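Part of the complex only, each chain left as placed.
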Amino acid sequence: MSDIKAALRRQHIETPSWAYANSGTRFKVFAQEGVPRDPYEKLADAAQVHAFTGVAPTVALHIPWDKVDDYADLARHATDLGVRIGAINSNVFQDDDYRLGSVTNPDPAVRRKALDHLLECVDIMDQTGSDTLKLWFSDGTNYPGQDDIRSRQDRLAEALSAVYDRLGDDQRFLLEYKLFEPAFYVTDVPDWGTAYAHCVRLGPKAQVVVDTGHHAPGTNIEFIVAFLLREGKLGGFDFNSRFYADDDLMVGAADPFQLFRIMYEVIRGGGYTSDVAFMLDQCHNLEPKIPGQIRSVMNVQEATAKALLVDADALAAAQAEGDVLGANAVLMDAYNTDVRPILAVLREEMGLDPDPMKAYARSGYFEKIRTERVGGTQAGWGA
Amino acid sequence: MSDIKAALRRQHIETPSWAYANSGTRFKVFAQEGVPRDPYEKLADAAQVHAFTGVAPTVALHIPWDKVDDYADLARHATDLGVRIGAINSNVFQDDDYRLGSVTNPDPAVRRKALDHLLECVDIMDQTGSDTLKLWFSDGTNYPGQDDIRSRQDRLAEALSAVYDRLGDDQRFLLEYKLFEPAFYVTDVPDWGTAYAHCVRLGPKAQVVVDTGHHAPGTNIEFIVAFLLREGKLGGFDFNSRFYADDDLMVGAADPFQLFRIMYEVIRGGGYTSDVAFMLDQCHNLEPKIPGQIRSVMNVQEATAKALLVDADALAAAQAEGDVLGANAVLMDAYNTDVRPILAVLREEMGLDPDPMKAYARSGYFEKIRTERVGGTQAGWGA
Amino acid sequence: MSDIKAALRRQHIETPSWAYANSGTRFKVFAQEGVPRDPYEKLADAAQVHAFTGVAPTVALHIPWDKVDDYADLARHATDLGVRIGAINSNVFQDDDYRLGSVTNPDPAVRRKALDHLLECVDIMDQTGSDTLKLWFSDGTNYPGQDDIRSRQDRLAEALSAVYDRLGDDQRFLLEYKLFEPAFYVTDVPDWGTAYAHCVRLGPKAQVVVDTGHHAPGTNIEFIVAFLLREGKLGGFDFNSRFYADDDLMVGAADPFQLFRIMYEVIRGGGYTSDVAFMLDQCHNLEPKIPGQIRSVMNVQEATAKALLVDADALAAAQAEGDVLGANAVLMDAYNTDVRPILAVLREEMGLDPDPMKAYARSGYFEKIRTERVGGTQAGWGA
């Protein structure tokens, strides 16, 4: 049990700056009170999540949403708040020029613009000390024939190669895949196989990131996790959950058993290290942002605790014997355990309140930001 | 063949005012040149679609997007342009009050507000002469436990009943269902069964509308069409197409064979009459709006022409004999026929250009609106 | 807690005779040792499941798989073993005559044959004292055009009506729906809406049965449960679980959270009574049959215990306040509780071993049947 607590104590879950901003669906973005108006305020909110959970010390940025004049100053601000800058997320999907794609656009001028943005993101990595660039391309087409599938792969490969070459020795990029949305016919990086093939060609500084909401119905995500770990190509996770498409709900909310299975494969495959980035990527459309992040962090912690509880020896023995029910039972025993008491003890040992949700509610932080953050423009997708 | 042309000549496809406005995904709305700035300009664009196709004489409105001071004036404007006002579409999803639902909201004050809007839509029907109210509710929940599934059905039933009672003798409402989005866990009207059950309880003025993009993967839509027609409960269609979720692509673009099968069931089931409304409900995110609508109307025409070509006697004979391949071949013979020549002839007989796309392109209308419609605020979702 | 234990004590889960027989996929049926060779041996195995769990007192039969000369004798045999005959399941899918359908076949002679079988099943209900007939139709088509969708509905309605009229005062039938398989284009009862509409027309003795594996991807099953309970049309469940299609895995194995949500809606909707039949319908292709059933019964018990633990008052309060995270947390608190200790205590109070799996393994029953049941033909799908 002390081993498990030690493993949980060193857990590191990164929260994204955009989770603190307003978000929504194509139908409506519901505004919330107290939402940050700039990257500095986002970091302040993220620092709250770390303050109450103790395992969320870094914050991912999104460029240009988090564009500032002085990134070194922003990084210092983070440090002052007790957190650090995490992954830099590029954004080549919110400019009118990108209507037909960014790095895969048929127009070379648009491709150049997109690539320049990606290279700028590496500059920002240098300035903030971030070692990870996350690349998600919304690129694709809506109609058969609209553009040439293969040519777009050629353009993609060219852009990835240029970014790869720009990376410093201690930097890497994570290539994200997604089945669909916003492209509705072809998505240029639709599945892990596509991301994997590009990363293999490029080399060790290119890895795949698994967003748990980006798969076709019925996809076995933990299989992908196990496979990528075996190949040394799992760079990290964008955690969230979904019932239908890319719903971006709180991780663990839709299928906690799946999250447990994923974390089990992470641990079994040697991925529970700092080499794999565990990031949240969610939209709190209806629920309040900071508590939504705290709950999400706790959900990952609980799934991890259960995965750590799996009796590896008993499991291996049952598997070797071909004992289908017995092997399944070993896994389920861990899953069915209520790990909340273990985590409460761990938090107390870390000097934290055992109940982060209640502690945050009592802290008065929300009342503070609700009254202070009046006027200005709330941050949101695209702002 | 003359029967088929006669049937095609009387076809009636309704275009939606919002198809002429800017639209997009949650990631980005790409603005286009020449987009209308008010309902009057939307009607003008819709009139172009009718002018070049001859089968799109009505235009659906969306309230409050198409709110005007004087609906009678708007209706006259339509008539002047050669079109008419079609269905009135209610909108109870774009106000901050509707964060947790409209007519199913746990808060009775919000429910009242939503119901008042629906009743106002009936007022607008009276003023515009529209006989059809389309009800789509985005209502639902994102998380298990968020609200009580059954209580929400009670609230829904109450609202529907109030609207039903308000309808005039020659008015009806069409209840729309949708699997998910924007709600991500429960949607209060998620499938045809739910819409059907509510409509059966209410009576003949309540019918189901089938949006072709609103189903779970693998759903056989033509079965639903056949079933609802058998029950006398098919009120109409919201046509569009999709590869993944509710992509809102041009109807017939993703799966033209499916559209043909749907139109075949419409005809076979006696639904090719004015009792069933054939409406488009699409988003032209990337492609230009007016040509997108023209192409969509043409796609429905082509599918209809093919469906009309099915040799009903040969099909019935093969089916009765249990001749699986023979019966399938009868259907496929019609589908594989190139019906574009028939439609070209029909258009010439109707005094139209045989190629609506080229004729529109030549007309200079786009150049006109691109230069005239500068300044002001372009219409879009939520405007 | 005593209320919860009382509710769990009166739980009634029916196991199916065919779960004890060999089963498989279209690719292979793997034979197991000790598998029953006739309905009497199946009942003996089912009695073991009840002996060790205390909540599985009835056994569903499948006709003709469980055809015997003297059903009264079979029923007595059941009683001697401490169990009873439950639902009678009709089978109109395993005769060469049913290639193009049973009650919806284009050939009236085949329809008559199928109907006769259904009526014979009611005779067997009379003879065994069963009050429930379960109707599942594999009927459908593989190719567009193969047969007429609507005519098949007419034929289905006619057959259902004839069966309905034959039911005694205390008998009912449950109509099962299924998305696909073995039909691959149209299935004649593909969804709950179809089953519901037929049942509503017929009257109170016709109800819908929900097989948890028979839905399109993304379908919210607990919504259907809540809706059918509200309409008084939920007749029962065929429990199993799946990751992809109709995998027929052990209930609760693929998504235990979903099973919990379903049981929560059952309880919330007043369905936790003898009016709703809780039946297992699974295939133990790889794992041993009797332990597979015991584990499945336990999985349902655990989901039920968690659902009973939901703090209804706290949930209602949070829902009324629109507290999204708070309401979700009330549900998750119950789900995250480890209920195995409660169930162990309950079993001891019922005079049972607290660990049914180990107790069965120790009992020597399997060794007994493995050696005794040599020779003869093992029962299986179609036998």
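Labels for the chains are A, B and C, by order of writing; each one numbers its residues from 1.
Just so it is clear, a residue touches a chain if its C-beta (ideal position, glycine included) is under 8 Å from a C-beta of that chain, and two chains touch if they have at least 3 such contacts.
Note that the coordinates shown come from a computational prediction; the quantities given were computed from them, not determined experimentally.
Sequence-identical chains make up the whole complex; the displayed set comprises 3, and the total in this structure is 4 copies.
Note that in this section only the chains that are shown with their structure count from here on.
Common neighbours of subunit A and subunit C (chains touching each): B. Same-residue interface: subunit A and subunit B share over half of the residue numbers found at their contact.
Centres computed as Cα averages put subunit B at a distance of 39 Å from subunit C. Averaging C-alpha coordinates per chain places the centre of subunit A 37 Å away from that of subunit B. Multi-chain contact residues of subunit A (touching two or more other chains) are listed as 217, 243-244, 253, 286-287. Against subunit A, in their complex, subunit C makes its touches with residues 217-218, 220, 243-244, 253, 255-257, 286-288, 291-292, 295, 302, 324-325, 328-329, 335-338, 340, 357.
Put simply, subunit C touches subunit B in their complex at residues 99-100, 106-107, 142-150, 153-154, 179-180, 185-187, 190-194, 196-197, 200, 215-220, 222-224, 226-227, 229-231, 257, 261, 265, 268-269, 315-316, 318-320, 322, 324-325, 327-332.
Residue ranges on subunit A touching subunit B, taken from their complex, read 23-28, 30-31, 93-94, 96, 98-100, 138, 142-144, 146, 179-182, 184-185, 217, 242-245, 247, 249-250, 253-254, 285-287, 381-382.
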